[in-house]
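Here is the structure we will look at.
Heads up, one of the protein chains got dropped from this complex, but the rest are sitting where they should.
Letters are used for the chains, namely A, B and C, taken in the order the chains are written, and counting of residues starts over at 1 for each.
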Amino acid sequence: MPNKKKYNINGESGMKAQIQFADQKQEFNKRPSKIGRRSLSRSISQSSTDSYSSAASYTDSSDDETSPRDKQQKNSKGSSDFCVKNIKQAEFGRREIEIAEQEMPALMALRKRAQGEKPLAGAKIVGCTHITAQTAVLMETLGALGAQCRWAACNIYSTLNEVAAALAESGFPVFAWKGESEDDFWWCIDRCVNVEGWQPNMILDDGGDLTHWIYKKYPNMFKKIKGIVEESVTGVHRLYQLSKAGKLCVPAMNVNDSVTKQKFDNLYCCRESILDGLKRTTDMMFGGKQVVVCGYGEVGKGCCAALKAMGSIVYVTEIDPICALQACMDGFRLVKLNEVIRQVDIVITCTGNKNVVTREHLDRMKNSCIVCNMGHSNTEIDVASLRTPELTWERVRSQVDHVIWPDGKRIVLLAEGRLLNLSCSTVPTFVLSITATTQALALIELYNAPEGRYKQDVYLLPKKMDEYVASLHLPTFDAHLTELTDEQAKYLGLNKNGPFKPNYYRY
Amino acid sequence: MPNKKKYNINGESGMKAQIQFADQKQEFNKRPSKIGRRSLSRSISQSSTDSYSSAASYTDSSDDETSPRDKQQKNSKGSSDFCVKNIKQAEFGRREIEIAEQEMPALMALRKRAQGEKPLAGAKIVGCTHITAQTAVLMETLGALGAQCRWAACNIYSTLNEVAAALAESGFPVFAWKGESEDDFWWCIDRCVNVEGWQPNMILDDGGDLTHWIYKKYPNMFKKIKGIVEESVTGVHRLYQLSKAGKLCVPAMNVNDSVTKQKFDNLYCCRESILDGLKRTTDMMFGGKQVVVCGYGEVGKGCCAALKAMGSIVYVTEIDPICALQACMDGFRLVKLNEVIRQVDIVITCTGNKNVVTREHLDRMKNSCIVCNMGHSNTEIDVASLRTPELTWERVRSQVDHVIWPDGKRIVLLAEGRLLNLSCSTVPTFVLSITATTQALALIELYNAPEGRYKQDVYLLPKKMDEYVASLHLPTFDAHLTELTDEQAKYLGLNKNGPFKPNYYRY
Amino acid sequence: MPNKKKYNINGESGMKAQIQFADQKQEFNKRPSKIGRRSLSRSISQSSTDSYSSAASYTDSSDDETSPRDKQQKNSKGSSDFCVKNIKQAEFGRREIEIAEQEMPALMALRKRAQGEKPLAGAKIVGCTHITAQTAVLMETLGALGAQCRWAACNIYSTLNEVAAALAESGFPVFAWKGESEDDFWWCIDRCVNVEGWQPNMILDDGGDLTHWIYKKYPNMFKKIKGIVEESVTGVHRLYQLSKAGKLCVPAMNVNDSVTKQKFDNLYCCRESILDGLKRTTDMMFGGKQVVVCGYGEVGKGCCAALKAMGSIVYVTEIDPICALQACMDGFRLVKLNEVIRQVDIVITCTGNKNVVTREHLDRMKNSCIVCNMGHSNTEIDVASLRTPELTWERVRSQVDHVIWPDGKRIVLLAEGRLLNLSCSTVPTFVLSITATTQALALIELYNAPEGRYKQDVYLLPKKMDEYVASLHLPTFDAHLTELTDEQAKYLGLNKNGPFKPNYYRY
Partner (left out) sequence: MPNKKKYNINGESGMKAQIQFADQKQEFNKRPSKIGRRSLSRSISQSSTDSYSSAASYTDSSDDETSPRDKQQKNSKGSSDFCVKNIKQAEFGRREIEIAEQEMPALMALRKRAQGEKPLAGAKIVGCTHITAQTAVLMETLGALGAQCRWAACNIYSTLNEVAAALAESGFPVFAWKGESEDDFWWCIDRCVNVEGWQPNMILDDGGDLTHWIYKKYPNMFKKIKGIVEESVTGVHRLYQLSKAGKLCVPAMNVNDSVTKQKFDNLYCCRESILDGLKRTTDMMFGGKQVVVCGYGEVGKGCCAALKAMGSIVYVTEIDPICALQACMDGFRLVKLNEVIRQVDIVITCTGNKNVVTREHLDRMKNSCIVCNMGHSNTEIDVASLRTPELTWERVRSQVDHVIWPDGKRIVLLAEGRLLNLSCSTVPTFVLSITATTQALALIELYNAPEGRYKQDVYLLPKKMDEYVASLHLPTFDAHLTELTDEQAKYLGLNKNGPFKPNYYRY
C-alpha cells in the first residue's frame, strides 16, 4: 500500500509541470524521486493521489483487504455495473446523502423545477470528481434532470466508500473506493467511458485526468461530446493549454473562476477553516497571538479577518502593492517576513508561490512557532529543506509534526506543508453546494446551447448564471431579494432579471 | 445670486440625461423646473453647480461683493494672468497647501523623481477640477514635472478662494472663485483655453465641461491635443458616448474605474465618512441603533462595516443576488425595505438607483427616523414627494431638515437627499491623493505614449500604473513590500515588477 | 473677560487639590500662576470654569454685551425670578428641549408613571449642573414628579442660553448664562438658595460647588435637607473627604460609580466620541494609521475598539497587569510608550494619570503626529513643557494647534491637552439620559427613604435602581427582556424583579 506521507497533496503545485500531455515521461522525471515508483501510470496528476483529510471519513477503514476489483457485488436490483468497496454500506451512505441534501437547497430546488421539463434529457455524463455525499447530491440531481451518469473518483484517497455504495445501490454506475492504486485509478476511469452501447456526450471533470484519458485513448469519442465542465485550477490550466495549442476539440466551461466560487470558496470558507484547522491540530488559543499571513488575496483576506476577530495580532506580507494597500487600510501592518519572523507565534502562507517560507526563515523562528499553508500548493513552505540529518522530526498527532533543532527549538509543522484546510479541517457543505450548483448549470448550459453559441474554446459561466447560482442559495439565509421596478430598470438600463453588473465588476 | 438650495448636488444623477451634447435644450427641459432659469448656459452639467460641502471651506465668505472679473489684481511678481477672489489670501492658502502636501506623499515622490528628467516637459495642460488644496498639490506637481498649466473650476461653489489665490501668487493662471455665476463658469473655462500664443496639448477634466467647451468652440484645438484624462462618472460616460458615436478625436483615459479609485474611494472612504456625516449632522449614538442600508456595492459594504463595528444592527437590501449573498455571509440580514421600514432608526441609500426610498416608505417610517443618501445620485430618495402641503419642513441645522407629518411624526432628512459624504463630512486627503496621483500618471502616460499605443478611444489606466500608484502610497503606512525572487517570478510566470494580476482579478 | 486659554478644563485633575475646603488659599497657591488672578473666588472648582465644547452651542454668541445681572427681564407670565441671557430665545430653546425629549424616553416614562402619585411632591430641589437641553428635560421631569426646582450652572461656559431662556419662560427659576464671571457664578448659586420663603430640602450637585456654598454660607440649611445627589468624580471625592472627616451632615448618593454610568458613559460613549473628536478636528483617515492608546480602562477599551474597527493599528500601554492581559487577549500589542513613539501617527491618553506623555516623548514623535487626551484630567500630556521659546505654536483651527520644532517638525495638539470628547465632540443624548435618569431616581430614593435607611454617609445607588434605569432605556432599542418563571427564580434564589447580580459582579 502506498505510504501516505510520500504523496503530495495538491496537484496545483505542479500546475506548470502537468499540463503537457505530450511528453509526460520527461516531465515526470522532474518530480521528487519519492514518487518515482508510481511507474505504472506516470501521467496521473498529483491531485489524484492527494491524501485527503481523514476528517471527511465517516467510518474507520474496514479490515477487508480484498480489492473491490476482485469482488462480485450486486445491488438489491440485481445490477453489478459498479465497483465499490462494500455495497452493504449503502444504508449508512444514504443517510449521509440525506443530511447533505438538507444543506444543498439549490440542487434540491433544481430538482423540483425539473419535474416538468428535463433539461438534461438525453445527456450522458461521464464524471470524475471526489466521491462525497455532496457529489452524490449533485449526481442524483443530474439524474433527476434527465441525465444518465457514470462516475469515477478524481483522487485515490478521497472516496467515501459508504456514499459510493449508496450511489451504486440506487443504480448509478460508480467505480471508486478509498485507497485505490494508480492502476485502479485508471481502470475505474476506463470503466466509466469504455462501455458497450453507451457513449458519453458530456464530461464533468475535476483535475483533467478523465479528459486526458479520453484524449489519449478514445479521441474519437469527442465527436459526440458537447462539452467539458472543469472545476479545478489544474484542469482549467490544462484546458487553456490545449486551447492555445489548438487541440481543444469541444467547448469547455471553466467554473473555477466564477465569482461565486472565487469570492465564496476562498474568502468566506478560509475565514472559517483557518480557525478550525489550527484548533483541531494544535488546540492553541488565538487571543493575543502574533501571526504573519503571507499573501493578501482572497484566502489571505479570509485568514486575516478571522484571526484579527479572534484577538490575534496579524502582520501581512505582500508582493502586489494594491493588495498591500488593502491590507494597510484593513488594519494590518505590512512587513517583510524577515522583520517579524523571530517574534511571531504562527506563520500562514496564502500565496500560490513557492519557497515563501525558506529554511532560513525556519531557522530563525522562535520555539513552538506553528507553520502552515493555506495557499494553492505544497511548495509555499520549503519543507524539503527540513529533511536534513541535523533536524529531528517527531509526529505528535495526525497531521502535526514537531521539527526539532539541535538546540532543542522546535517548530510545529502542520500537514507537512500541504493545504491545512484540505488536510485538517472540513469544508462546509454550503460552500460545496455553490460549486456543485455551478457545475450543474454549466452542464445544462453547454448541453442545451444552440449550435454556434460556444466554439472550441474555454468559457466562463455567463454572469447571469452566476447570479442564478447565488439566488438559489439565498433561501438558506431566509434572505429576501429586492426586485427592480420597471422604472428603475429603465433608469439603470438593466434587464429586471439581470445580469446586474458589467463583466469587470469586482464585487 | 442663485439659491443654493435650488441646485442639486450631484451630476451623476443625471448621468443619462447629460451626455447628449447635440440636443441640450430639449434634454434640459427634463430637469426640475426650479433650475430652469439658468437659461444663459443650459449645457452646464449639474455637477458644476453642486453646492459643495461647507466643511471644505476654511474661512467664512468674505463680505466683498465685487465680482472678481471686475477687479484688477496682480500677484507679487506683477502678473495678472489669473482671476481669483482675492490675491491677498495667498498666504493662508499656501499654508493649507503645505498641510495637504504632508498627506500626499505620492505626488511629492513624483516631484522628487522628476528632478532629473521632466516627463511632462513641453506639456501644456488645461485643467478643470475642484480647486482645493489637494488639487493645488497636483497642479504644482505637474509644474514640477515640466508642464505648463491653466486651470478653471469644475464647480461653481467648490473653489477655495485662498488656495486659488496661493496658486495665482506662485504664477499659475487660475480662473476660479467660490460662488461663480454660470456665465462666470464658462468665462473662466474660456480664459483657460482661449489664450494668445498658447495652446493646450493635454486636457485634465472632471465632469466633461471643459472637454465639451473645446468640442463646441475650438474643435480645431484637438489637432494638437494628445489626450484627455477624465475622472468623473459623468465625464467618463460622456466620453464613452462620444466614442460610440465615433466623435472622439483623441485618446482618453478613464481614471474613474481604476482599482485604487474604486476600492479605496468607495469602500474605505465611505466606511469612515458615513460615521462622520451622521455624527456631524445629528450627534446620534450608533450603538444599538437599527439601520437599513440599501445596496451592498462598495459604498454599501463600507457603510455596513462601519456601522456594525460601532454596534448598530444593520439590515441590507439588494437587487443583485451575488452582492446579496455577500451581505449574508458578512452577517447582515437581507430584507426588503418594506419589512423593516417601520422599525429602523436610520435609512441609508447606496444604490445609484432612483426612488429607492419612496413616499410610501417615508410615510411608514417611525418618528425621528434619519434618512440619508450615500449613493451616486440625489434621486435615490424621492425627496420631491415630501414637498407637499400637508408636510412641514423645518431646517434645524445646516443640512438637516425635519419633515413633519400632520400627526406630529417627524423624519430627519440629511442634505435634502443629496450625497451625505459630499455635503456633511470631509474627504480625507489621503484618498484624494490616490486619485490625484492616478491623474498625474495618466497624463504622463498619454503624453509620452509612442504613436499608436492609444487610438481615439477610452482607456483604463494600465494595471501596472495602478500598482505604481498604490506603491507610492505605501510609505504613508510605513509598509514594506516583499519582492519576488527570480525563481519565484519564473515559477509564477510574472515580471518581478508587475503587473501582478490578470485584468479580471477582483481584489 | 477671562481668557479661555488660561483655564484648565477639568477639575478632576485637581482632584486632590480641591477637596480641602478648610485651607483653600494655601492649596490654591499650588495652581499654575496663570489662574492665580481669580482671586475673588478662589474656592471655585476648576471644573466650574472649563471651556466647554463649542460643539454644544446651537447659536453663535450674541453681540449683546450687557450682563444679564443688569437686565430687567420678565417671562410671558410676568415672572422675573430668573436670570438668563435673553428670555426671547425661549422658543428656540424649547425646540431643542423637545428634540432632546425624544431621545430621553426613560425620563418621559417616569413622567407618565408619575401622573397619579407624585413621588417628589413637596420636594424643593436646588440644582447646580450644566444647563443643556438634556438637563432641562431632567428638570421638567422633576417638576412633573411634584418637585419645585431652582437651578444654577456648574460651569461658567457650558450654559446654553436658549435652553436657560426656555426654562425661565416655563417658570423655572434659572440663574445661568454662557460666559459668567466667577463672581457671577457664585451670585447665581446664591440666588438659588438664598430665597425668602423657600428653603431647599434636596441638593443635586455636579462638582460640589453648590454643596460647598451651602456648607460655607448657610450651614443651618442642612437641617431640612434630606440628601445630596452628586454626579462628578470631583464632587464625590469631596463628599468622601467630608464623610471621612465626620463633617457630612446628610446622606449623599454617589451616582458617579453606578454601573450604568461607568460602563456606558466610559466604554460606549468613548467608543464613539474618539472617532468623532478626531474627525471634527483633523479630518484624518483612520484606516492604516498607527495609534498608541495609553491606558486600557473602560475609556481606553472604548477608544481601542473603535479605532481597530476602523482599520487603525493600535498599540496599548498599561501599568496594571490585569488590564494589560485584557489588552493582549483583545488583540493589541502591549508596549512601553518609548517603543512606538517614533512610529505612531496618533497618541491618545486615557489614564487619569499625570505626565503620561512627557516632553521627551513629544520631542521624539514623528512629523504630523496627533496628540490628544481622552482621560480624566488635563495633566496627562505635559502641555506646559511645550510652552517654551524654541517651539512655535500655530492655531490652525478651533481646538487644533500645531506645535512646531526648530527643524520644522510639527505635532498636532488637540484641545491643548484637555479632554477631547468634552472639547471637540458631542455627547449623545442617550448617554446623558442614563445619567439624568439615575439622578432622578437617586433624588426619589433619598427623598422617600424611611428614616434610618440612610445615614450621614455616601451611598451608591441600590443595584435594583441601577437595573431599573437600564430597563427604562431598553425600549429605545425595542429590546424585549425575558422574565424569570417562578421555578427559575427559585432555582437561582433570586427575586423575579431583581436585583439579579451580587454586588461584586463585574459586568
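As a convention for this text, contacts are C-beta pairs under 8 Å (C-beta built on N, C-alpha and C of every residue); 3 or more make two chains touch, one makes a residue touch a chain.
Since the structure is predicted, the reported quantities are computational estimates derived from the model, not experimental observations.
Touching the chain that is not shown, out of B:Pro68, B:Pro119, B:Gly207 or B:Gly287: B:Gly287 (per the contact rule at the top). Checked against the hidden chain, the listed residues A:Gly127, A:Pro251, A:Gly288 or A:Gly352 yield one contact partner: A:Gly288.
When you scan C:Thr234, C:Thr317 or C:Thr435 for touch with the missing chain, the hit is C:Thr317.
Residue-wise, the contact with the chain that is not shown comes from C:Lys263, picked out of C:Arg95, C:Arg111, C:Lys217 or C:Lys263.
Checked against the full complex, the candidates C:Ala121, C:Ala245, C:Ala384 or C:Ala479 give a single residue touching the omitted chain, namely C:Ala479.
With the whole complex as reference, residues 287-288, 308, 310-313, 328-333 of chain B touch the missing chain. Residues of chain A in touch with the missing chain: 95, 99, 102-103, 268-269, 271-272, 275-276, 279-280, 283-290, 306, 309-311, 343, 367-368, 396, 425-431, 476-479.
Against the chain not shown here, chain C presents residues 16, 257, 259-260, 262-264, 268, 317-329, 333-337, 339, 352-356, 466-468, 470-471, 473-474, 477, 479-485, 487-488, 491-493, 498, 500-501, 503-504, 506-507.
FYI, only the chains that are shown with their structure count from here on.
Per-chain CA centroids place chain A at a distance of 59 Å from chain C. Chain geometry summary: the mean Cα position of chain A and that of chain B are 43 Å apart. Chain centres here are Cα averages; for chain B and chain C they lie 40 Å apart.
Residue positions of chain B touching 2 or more other chains, listed in rising order: 268, 477, 479.
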